[in-house]
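Input: a single structure, listed below in structure tokens.
Note that one protein chain of the assembly has been removed; the remaining protein chains are unaltered in position.
Moving on, here comes subunit A:
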Amino acid sequence: MNNRQARLFAIAATGVATLVFIGLTVDSHRQFPKLTNADSITAEVKHGMDVWHKYNCINCHTLFGEGAYYAPDLTKITQHRGEPYLKAYMRDPSKFYDEKIHRRLMPKQDLAEDEISDLIAFLDWVSKVDNQGWPPRPILVTGSFVPGADTLKTGGEQRSDLPPGARPVDAGDDERALGEQVFRGAVPACNACHSTAPGADMAGPTLAGIATRAAAIVASPEYQGQAQDARGYIRESIVSPSAHIVPGAMYSADGTSFMPTGYDGSLTDEQIDQLTAYLETLK
């Protein structure tokens, strides 16, 4: 190859790549409105984006996985946390997490109320953008899909004045929070066989979306058990796993579910109620 050919290669490679890139850019613009639900970019969402920029959020958090890596990804946060929670959180993060335990804390930002609600509107818009199904599994802020892997296990030193993100739940808490505790603490632990991540079937099927599925099962003609509604079905599955058999050779044989029995004895009625209430939140 001589000098002229080398130059020609440089120019041609650059030219072709640029042309293709510009062509794809034009086509991307054609698709942006649908992929990003551009018609739902309201004045609140726009203002929320300005708030996101104004408070330099991206230099700790990530959005669409882009940003700094010092604080949790917020792409799907509005699907994990409701608006009242996020509002309360934005007013004072230290009420939710303890810097001594997590070693990091979000500084209080002193946002105006409309800034908070518009920021949430913006984050909600973000959570609905069609971004090729990322993240493949939900990214949690705290807690864990895996038994016993999180820091906040029961037992050990407990202080009653800790914020909720930094201490185990106690008797005064919401029954769903207590139910999540039962989910991990029952013997055998529910989460030893069931994940709550979509598509992550372990020894038992994933419980992501169980509330929706339960309602469908109860309503279907194939249903073999006694329950009248979704709540009843979830409760029945816990105390009497073989009352209705979920199809799949890895889950049952000869009409008997592989799920251990005996939860009606090892758990109190109250605990079973709490567990049911927790599972009902998995829609």
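Everything that follows uses one rule, which is that contacts are C-beta pairs under 8 Å (C-beta built on N, C-alpha and C of every residue); 3 or more make two chains touch, one makes a residue touch a chain; residues count from 1.
One rule holds in what follows: contacts and distances are computed from a predicted model.
Colleague: Out of "Dynamin family protein", "Cbb3-type cytochrome c oxidase subunit I", "Oligopeptide transport system, inner membrane component" or "ABC transporter ATP-binding protein", flag the one the UniProt entry gives for the chain missing from this complex.
Modeller: Of the names offered in "Dynamin family protein", "Cbb3-type cytochrome c oxidase subunit I", "Oligopeptide transport system, inner membrane component" or "ABC transporter ATP-binding protein", the one UniProt assigns to the missing chain is "Cbb3-type cytochrome c oxidase subunit I".
Colleague: Quick one: say which of A:78, A:117, A:181 or A:195 touches the chain that got left out.
Modeller: If we include the chain that is not displayed, A:195 is the one touching it.
Colleague: Going by the contact rule already stated, which one of A:58, A:111, A:189 or A:282 would touch the omitted chain in the full complex?
Modeller: A:58
Colleague: Thinking of the whole complex, not just what is shown, which of A:97, A:233 or A:278 touches the missing chain?
Modeller: Within the whole complex, the residue contacting the unshown chain is A:97.
Colleague: Give me the subunit A residues in contact with the hidden chain, please.
Modeller: 1-3, 6-7, 9-14, 16-18, 20-21, 24-25, 27-29, 31-32, 35-36, 38, 41, 46, 49, 52-60, 62-73, 97, 99-100, 102-105, 107, 122, 125-126, 129-132, 134-146, 149-152, 165, 195, 197, 200
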